[in-house]
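The complex appears here without one of its protein chains, the remainder shown in place.
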Amino acid sequence: MLQQLINAIVFGSVLTLFSLGLSLAWGTLDVLNLAHGAVFVFAGFITYELTKDSTMSFVPTLIVASLAAGAVTLALELVAFRRIRLHFPARRQAELSMLVVSVGAATVIGEVVSHQTSEAAFSPPASAFSIHRYSLGGSVGITNIQILIVVAAIIVAVALDQGIRRTRYGRAIRALAYDPTTTQLLGVNVGAVAAATMFLAGALAGLAGVMLAIYLGGEEVATGQDYLLTAFAILIVGGVGSIRGAIVSAYLIALAETAVVAYGPSQWRDGVAFLLILVMLLVRPQGLFARRRFQRA
Amino acid sequence: MARWALAPLALIAGLAIAACGSSSGSSESGGSKEASSGTIPVTFVADQTGLVSYVGEKVIAGMKLAVEEINSSGELGKRKIVLSIANSNSDTATATTQMAAAVKSNAVAVFGPALSAEALATAPLAQRAKVVDIGTLSEDTGFLPIGNYIYRLTCSQLRYDPLIVEHVAKLGLKSTKIVYASDNPTLSEETTEHMVPELEKAGVKVQGTVGVPSTTTEFSSLATKLESGNPESIGLMVVGAANPDLITALRHSGYKGVIWGEQSATAGALVPAGELANGFFYAVDYTESLPYESSKKFTELFKQKHPKEIPYGYDANGYDAMKAFAKAVSLEGSGPVTRESVLKGMQKEAASGGFEGASGKTIFVGPEHRDIAVPGVLVEWKDGAEHIVKLGTPGLEQQQ
Partner (left out) sequence: MSGTDENDPDTALQVDDLTVRYGQVTAVAGLSLRVPSGSVVAVLGANGAGKTSTMRALAGSIRASIDGRARLFGGSILGLSAHRIAARGMVLVPEGRQVIAPLTVEENLLLGGYRQRSRARLRELMAECHELFPILHERADSPAGLLSGGEQQMLAFGRALMSDPRLILMDEPSMGLAPVMVDRVMEAVEALHRRGASILMVEQNAASALQVATHAYVLDQGRIVCSGTATEVGSDPVVAQTFLGLREQAQAGQAAC
């Protein structure tokens, strides 16, 4: 029971790290970035490449791979999303175009990784990060990478939540989400803020990707798709654009999935996410943490 | 449209295929279409790109190796096999189009694609055109009944279940739990219909079976569940990255017992788990160190051609499919090769006890002797390589 609770918290932390970037991009820039999962796997792949010959130690690898993931997402923003926003002033049309582009980007990134790894699952060698398990009495225990994932998720979640709420940049992001035109009139370089936001979103996917690459036995391109689906459930349950909502629902869904696996028919695990999406859309379509709705300009 | 409605787009789900690559070889003898004298045209509708391209590429490599060997050895006299590759893109519609073109061409035999859906859709075209199709699917029971031109060379995990059960019992393991890919009908059925009763019969208590979706990657909660009750062994009837992921999760959560699996763990699938996968055992068609003369020959040829790669079952399947075809041709003498002569050759080959290929001595089994069975081998994974535990017997399941 206690072990399963630990499992759920670790899994919730994984989901938090993965979902926050997606939530950020969707909530502020209307970019439903389906390449988020591919970027996540890409970071795992970079981790693998940097460590497979034991050439780089963990912390520099973490930094390089996260920055690389951020850079890929930034490139998508600059090459595609920004142009689409300028080209289609109508939000709906822009959203759909960005969605389609992101599917394409996911495919391209996936193909690159598949090609480089000969389509096999990959994982950094044990030497990249030596995993230890600490016993908490009886059969209950936790590994150092699990602790690291939980700590990283807490730090990222708190920093992002507070950053969005309290900083100058955070205000600019929220204003941009509501009305980019007026925000720019107030002197905010919205192009730069959007670029920085997408970079951050990508780097967060990267951070999750590095941790997961070490935590899981092996990653493959399809791994990202699996997390993407769960992340959608998280965003819908939490309320689109709500950072706190995403955090809370990431842990809720992790608890629910863990409970199903541990005490129920584990093959229904994926069904949990779908079920929660369905229930939320019927009962509370704005999500758990939706803000007051204001008509947009 | 609500934003969430777009979510399913993300589910470009990875259809993992259960296990084997397949190979098929065909030669054409033109009834109306006469192949130019001295050449034996065959077509492989291969999954060169798309979902299972990693299988397709290996099968192609093995098949090409066999063509080179056969053509240079002179075992077909002056006649040369000319292999055409038609890309199915791992897609049923494309595969069907390619197969339709292949049977209209002067190919004297065709080799079908690997995915079950593709194989089942393309085989009737070959049957109607009366051209031998050496198919490439694992265990779909609907494939061979399509007709008398349909053969398959396949790695049926079912054949190897006895090898595994026997080894589990031999290690003195009293109990086991099995986790299977719940969205893979072959593995689900095999687990519940075959492995569980056979293990119980061998005196191994099956404490439970647990289904998981193939997309799962985070297995810590499942690992905790599997460990409860302290089974002495845990069996993995899963595909792709789930093998190393599960092994890693089980070991990191402190599981000390034996872990065994099935042949989707081959071809380097366990590499990501590193030394945590040491001791994992499973059964395959082919492994590098097989002691048979014909296997050694294949391994040597492969290494000459691809010095940096390790040959695995998919390469061996491609090679063997072509060898099966070549033997059929040679059994029909040195005359012109026709579609009809290929069929007669295959039937003679079946009756005469099969052929020797990369996987060893291979026989034709099943009701009409169109199911090509390799002996199989039980291997243990240790330090990045497969080590032979026990050699199998061709058509093992037939003897039960």
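By written order: A and B. Residues from 1 in each chain.
Methods note: contacts are C-beta pairs under 8 Å (C-beta built on N, C-alpha and C of every residue); 3 or more make two chains touch, one makes a residue touch a chain.
All values derive from a computational prediction rather than experimental measurement.
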{"item": "Visible chains that the absent chain touches, using the contact criterion stated earlier", "value": "A"}
{"item": "Given A:Ala25, A:Ala175, A:Ile253 or A:Ile277, the one touching the chain that is not displayed", "value": "A:Ala175"}
{"item": "Residue touching the undisplayed chain, where the options are A:Ala128, A:Val188 or A:Val221", "value": "A:Val188"}
{"item": "Footprint left on subunit A by the chain that the document does not show", "value": "89, 168, 171-172, 174-175, 178-179, 181-191, 291-292, 294-295, 297"}
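Note that only the chains that are shown with their structure count from here on.
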{"item": "Residues of subunit A that touch subunit B when the two form their complex", "value": "3-4, 7-8, 10-11, 14, 26, 32, 34, 37, 95, 99, 103, 118-123, 125-126, 131, 133, 135, 139, 141, 143, 146, 212, 216-223, 225-229, 232, 236, 240, 257-258, 261-262, 265-267, 269-270, 277, 281"}
{"item": "Subunit B residues within the subunit A interface of the complex", "value": "2-4, 6-7, 9-14, 53-54, 182-183, 210-213, 215-218, 220-222, 224-225, 227, 240-241, 243-249, 252-254, 267-269, 271-276"}
